[in-house]
Each structure stands twice: as C-alpha cells, then as structure tokens.
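Sharing a structure, written as structure tokens. Questions coming.
Every protein chain of the complex appears in place save one, which is left out.
We just call them A and B in the order they show up, numbering each chain from 1.
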Amino acid sequence: MDQPIDAAPPADLDAVVEALMVSYPKDGRTQHIDATFLPSRARAVECIELIRRIVFPGFFDDHRLTSARLHAHVSELVRQLDALLYDQVRQSLRYRENAQQSGRGDDCDDCDTQARVATNAFMQGLPALRRALALDVQAAFDGDPAAKHTDEAVFCYPGVDAVFIHRVANTLFRLDVPMLPRIMSEYAHNETGVDIHPGATIGESFFIDHATGVVIGETTEIGKRVKVYQGVTLGALSTKGGQDLRHKKRHPTIEDDVTIYAGATILGGDTVIGARSTIAGSVFLTRSVPPDHVVLSTQPEPQLKARGGDGSGNWSI
Amino acid sequence: MDQPIDAAPPADLDAVVEALMVSYPKDGRTQHIDATFLPSRARAVECIELIRRIVFPGFFDDHRLTSARLHAHVSELVRQLDALLYDQVRQSLRYRENAQQSGRGDDCDDCDTQARVATNAFMQGLPALRRALALDVQAAFDGDPAAKHTDEAVFCYPGVDAVFIHRVANTLFRLDVPMLPRIMSEYAHNETGVDIHPGATIGESFFIDHATGVVIGETTEIGKRVKVYQGVTLGALSTKGGQDLRHKKRHPTIEDDVTIYAGATILGGDTVIGARSTIAGSVFLTRSVPPDHVVLSTQPEPQLKARGGDGSGNWSI
Partner (left out) sequence: MDQPIDAAPPADLDAVVEALMVSYPKDGRTQHIDATFLPSRARAVECIELIRRIVFPGFFDDHRLTSARLHAHVSELVRQLDALLYDQVRQSLRYRENAQQSGRGDDCDDCDTQARVATNAFMQGLPALRRALALDVQAAFDGDPAAKHTDEAVFCYPGVDAVFIHRVANTLFRLDVPMLPRIMSEYAHNETGVDIHPGATIGESFFIDHATGVVIGETTEIGKRVKVYQGVTLGALSTKGGQDLRHKKRHPTIEDDVTIYAGATILGGDTVIGARSTIAGSVFLTRSVPPDHVVLSTQPEPQLKARGGDGSGNWSI
C-alpha cells in the first residue's frame, strides 16, 4: 500500500472519527456499545459443525474413522460441544435478559442455570436426533432418482443439510433459547438457500429437493413423510399487522405424506393441506385442501407464435 | 498422496503445459497476463467487513465494546479502511484506464488523485450511511412479525445485509469507481441470494424479507419505505438489444410506500408503480400502476381432483 505522490490530500480521518463518535449515541439501533456481548455467529457455526461430526461420524472428519478410535473420538467431540454450546446458550440468555431490562449489566445468575438445563437437554437428545436424521436421509435417497447411495445425501445434499440444521435450531428454540437458533437458521439459509424459521414444526422423513428458494414460516406445521421442491413458500397472508401478529398462527399446516412441487406458494394460518394430497408446481393456494386430493393449477395455456409473422412484432418479454 | 504402484503411466504434464502456453495468447478473454492487476475480491470483502464494524459498532467484534475503548477502536478501524479502500479504488481506476487504452502499462497518475478524492468522499459519508442503515433496520423490524428486537435484524437478517452492502457499493458506483462496486454486489449476491446491481437507486427504509432470489436491475429507481419479498424481479423487458441498451433506463420505477409480495415480476423502463400501491405475490407486470391501487393476479383457479378416481389417471406434475 504505497502512498500516492501526486494525489489529492488525504481525508481528515480525525474529523471522520469525531463525526462517527457524535453519530453513535444518537441511534441505539445501529450500535451495541456497553451492551451484553452477543452470541457469536462463528461459535454458533462451530457448534453446528461439532454436532454434524457427532451425529454423522466418519463423514466429515479429516481422517478415516475406525471402531478402535470411535469412543475416544466421540468423547472428545461431545466434551467440546457441551462447553461451547453452554457458553453460547448462556450468552443468548443474558443477552435477552438485558435487552428486556436494560441497566442490569451482565448480571444474570438464573441465566447460568437455565443455560445448563437447556444444554443438558440438548446433549441428552443427540441419539434421538440421529434417529430423526436417518429417516431424513432415507427420504432424500428415496425421493431422488439421481441419488446413487444414501451417503451422497448425507455428504452433499443441501436439502438434507438445511433440515439437519433446522432440527438443531428447533430443539434449542423449544428449549426457549433466544437468538442462537435464529443465527443457526440464517447460517443454513446462507449455505443452502433454504429459509426455515427455527420455530417451524417439521415431522419425520422430511425432504427438500434442490433446496434453493424454499421459505417456511415460524408457525408452519408439517407432518410425516412430506416432500417439497425448490422455490416453495409456506408463508403468511399479507397484512398491515406487522409486529401485532406475533404469536398468532400465520402459516399453513401440511399433513402427512403431502408432496409440494417447485414454486408452489401456500399461505395462511388456517390453510390445511390434507394427508396424502399433492400440490402441483407453481400453484398458488390460500385455502385448505382435503386429504387424498391433487391440486393442479389451470396453467395458462402457453401461446405459440411463429417468429417473423405478425406474432413476433408485438411480442415483448 | 502416495503414488500408485500398478497404475497407468502418468500424464505427460510437460505436454499439457506446452498446450496451455499455446492456448493462452490465442484468447484474450480468458487470460489476464501482463495486464493491470485487478482489484481483489478478498480485499473488497475486507473493506465491507471493516465498514460493517464501523457503522454497526459492537455487533461484529470479537469482544464486548465499551464506551471507554470506543474512540481508539473506531480510529483504528477508520484508518485501516481508508488505506485499504484507497488501494482498491486506485487499482480499479487503473484497471479501467488500461482496459480502455491498452499499452499504457500501470501508469496512471490521475488515478491516484481520483482514488483519493473518491475515498475521501466515501469516508466522509460514513455517518450519513449510519443514518440510512438505522432506517433500514427499523423497516426490517417493523415488517417482520417474527422479529424480537432490532438487534436481530442487524445481526442475522440477510435482507438487511444485502441492503447494507448495496448502499456501500452504490456510493462507490456514484463516485464513478469501476469494477469494485460490482465485486461487492456479487459478494452480497453470493452471501444472501439477493442480486442488486450497484447502479440501482434505492430510497430510505427499504426492506427485503426472506431475501433469496430477489433481482433488482441497474436502472431501477425505488422510493422510500418500499418492502419486497423473496423472489421478486425488478427487471428489463427482453430484447435482442444486448450491449446496445447500455445507459438506457430498462428497469422499473417503484414509488414511495409500495409493497411487492413474493415472486412478483415487474419489467420495463417505462413501468411505474405508483405510491402506496401493493403488488400481490406472483403477479407479472409490464405496465404502470397508478398510486393507491392493489394489483392482484386472477390466480388460476386451483383444480381439485380426488386421487384414485379418473382424476388421478391423467395427472402429471
């Protein structure tokens, strides 16, 4: 970074700093000074990667994992995770406590106890998480003719990754851990293009094919053996409500064995898609469907026009 | 990387190298040899991360930030940013100069002066950038019933991140800095799934919910308090024009207080969406809408068919 010889004068950086110092206290929304330290995105990601290596042993390690080394390997990972997760959960709880009652500082003894209880519950749930993930992996393999082996689904399917991270985030959400689950779900969103709110309830054997652009809202309820494709939205009906609508069921209910094809949009808290029904691609639905039905959109008839005739003259997009 | 014992002979790597050496001079589009060094994507990302820490102090640091340390902390970041940004802006200007007049080498004294002027203007604009971002953060919180606190919007909303990076890239674009703004906007695209051309003009209090798949073209103009959802395209009408259309307004104008729901597509440089109008999800629009209107698509009536009857027989997708 050699300095310019024949250049304009440098900025008055002291003046920039002073202007920023004046700016900071004016707006609490864009600064976090003297406030409780936030949970860390980098640490949240470390938690996810440790959990991944514990629940899928041998898939994501640097060396081949043998039975002989397994016990020591898993013991080490479990201990690392317990310490790291406890720390982040505690930070998240302290953060919430202080956001609600500003002025208390970092003092929150309850937070330590709550963090321990939540972390313990999470750790004890790891074998159950493995059982849920095995069913998700099987669903991914069964649902994709291009899959050659279940290993591929574990190793490189973004839809499986998104569901794995959701099951972790949702477990913490149900344990009433604030902030951290959302950080995890936004990490999944960033990695996979799938945006599942940590509050969404998703049954076993869930598969998202091609992943990109799926949005599943906070109060969605999804049954067992449901399959969705890229670009599906399970969302809220628009309203002027904004913050008033918190805690209300705003997103649909999808019963067992439903399939929803690419780009379909299903909206509203009272909308129920009955068991074993199928929603075709690009369908736009704001009301319920009984069980055992197929929902097709009367797709607008594509119009064919020969190029060069008068058809092409007035054509645009 | 142990070598195979019983394997086919290794590739003649010298021959591969020679073939590549023959290939390089043949096509200027796929090599950048003896050319002005390009701005660096890694450095561009460093600039963004420094700016983020300056405009949102305390949110993205490794340690809790206290008032006592604030001045020294910000001074240090501002100095780092000034040096790094100057360097990248100068490289971008030299790059353009030489791309236009090949053969001048790296010699471009004006570039140093121009880089200093642009960098100074950017640095002096940091407090104003903070004011704009505070309004974006508030818009994100107000617009999302699932948000618990504005901190969440700053800390983990991809839509807020995309708008933050756009405001940085657009400031540099208006200062006539080449290449670097586009590198920044593609970084945002990569991280968030939101593709906003750095040339797009976006008013205050802008919010993108769920982020993935939004595309906003170069000559789009967006007013104040506009809200868009995932998968919205503000694009150009298709043409055979390609490069001929540069510098023409090709993308729509969205006036103040408009809301555009998920998956809507609005195309064309003459298309104006009037103030306070609402565009429903999945609407496809190529002409203007007056103020204070709602645009609904006559959604194709979903067809329900009971499975197992003759309805399911001829059903596909």
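Here is the rule we use: a residue touches a chain if its C-beta (ideal position, glycine included) is under 8 Å from a C-beta of that chain, and two chains touch if they have at least 3 such contacts.
Every value quoted in this text rests on a predicted model; they were computed, and no experiment measured them.
Colleague: From the list B:K148, B:H189 or B:K224, pick the residue that touches the absent chain.
Modeller: Missing-chain contact among the listed residues: B:H189.
Colleague: Hey, which of B:V78, B:M179 or B:V272 is the one touching the hidden chain?
Modeller: B:M179
Colleague: Going by the touch rule given at the top, which residues of chain A touch the chain that is not shown?
Modeller: Within chain A, the residues that touch the unshown chain are 54-59, 63-67, 70-71, 74-75, 78-79, 82-84, 86-87, 90, 109, 112-113, 115-117, 119-120, 123-124, 126-127, 130-131, 133-134, 137-138, 141-152, 154-158, 191-193, 210-213, 230-231, 237-239, 259, 261-263, 267-268, 278, 280-282, 286, 297, 299-308, 311-312, 315, 317.
Colleague: Under the stated touch rule, tell me which residues of chain B contact the chain that is not displayed.
Modeller: So the residues of chain B touching the unseen chain are 1, 4-11, 13-17, 19-24, 27, 29-38, 41, 99, 178-179, 182-183, 186, 189-190, 193, 195, 197, 199, 212-213, 215, 217-218, 231, 233, 235-236, 238, 241-246, 248, 250, 261, 263, 265, 267, 276-278, 280-281, 283-285, 289-290, 292-300, 316-317.
Following the convention adopted for this analysis, only the chains that are shown with their structure count from here on.
Colleague: Please work out the Cα centroid separation of chain A and chain B, and write it as a whole number of Å.
Modeller: 22
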